[in-house]
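Yeah, one chain of the complex is gone here, protein chain that is, but the others are all in their spots.
Showing chain A:
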Amino acid sequence: MATLQLLRGAEMLKQGAEGRVYRAEFLGKPAVIKQRFPKRYRHPELDEKLTHRRTMQEVRSIARCRRAGISTPVVYFVDYSCSCIFLEEIVDSQTVRDFIASARRSSSRSDQELQRLAELTGRILAKMHDEDVIHGDLTTSNMLLRRSADSSELELVLIDFGLSYISALAEDKGVDLYVLEKAFLSTHPNTEPLFQQLLGSYSASSKKSSAVIKKLEEVRLRGRKRSMVG
């Protein structure tokens, strides 16, 4: 109840597909509250199950990633009664999506910066998969970039783990990359070489990458072989 009261006065940052993201403070620290409100379009039983499962998965996978040294927001507090997660706000960050879009618009920022980003992303996804975390919704909107305080190095922060789960199967990891590939190439037209670079870095960083890339190719082929009739 207290959480919902807090939301009433808070500034809404974004209405995503899963829920609403508000700006807040938690014990004096900048925070965001992600609220999964009931979706009236779906059956109440289904809605409750999905909402509960996703809130739980988000918290779990974030913890697992952080333990492995993968940057994700800290979970400050969870209120299951209203499916609200209090997360560290990644201040002064932008989505990878906006970063790529603006880098491609401006000529001053070099291709080199994009290449470094692709390399970094591949490396971090490989690390996440080595922990058997399947993100489930990899897009360039679900990755934030910030410059670390001490240097000008870019830091990649993964967010939005509601569809995540734990699996060691190469098939699941391959599909995770396939989902990213489609989202990446449709959001950022004509970036095939950049995505190739990301995959290259993924392959070089992960011990188990060859089976995953093979699955990725298989899933792609299934898509291409499917008849487009009807």
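Criterion: a contact is a pair of C-beta atoms (placed from the backbone, for glycine too) under 8 Å apart; a residue touches a chain by one contact, two chains touch by 3 or more; residues count from 1.
The rule is simple: contacts and distances are computed from a predicted model.
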Next on the checklist: When one chain of this assembly is omitted, its UniProt record names it as which of these: "Geranylgeranyl transferase type-2 subunit alpha", "General transcription factor IIH subunit", "DNA-directed RNA polymerase III subunit RPC6" or "N(6)-L-threonylcarbamoyladenine synthase"?
Outcome noted: "N(6)-L-threonylcarbamoyladenine synthase"
Checklist outcome for this item: Full-complex touch with the removed chain, picking from A:Lys29, A:Arg147 or A:Arg222, is A:Arg222
Checklist outcome for this item: Given A:Leu163, A:Leu198 or A:Val212, the residue that touches the chain left out of view is A:Leu163
Item to check | Contacting the left-out chain in the complete assembly, out of A:Leu6, A:Met56, A:Cys82 or A:Ala183 | outcome: A:Ala183
Item to check | Touch list for chain A against the chain that is not drawn | outcome: 14-17, 39-43, 45-46, 49-50, 136-139, 141, 163, 175-176, 178-180, 182-183, 186-187, 189, 219, 222-230
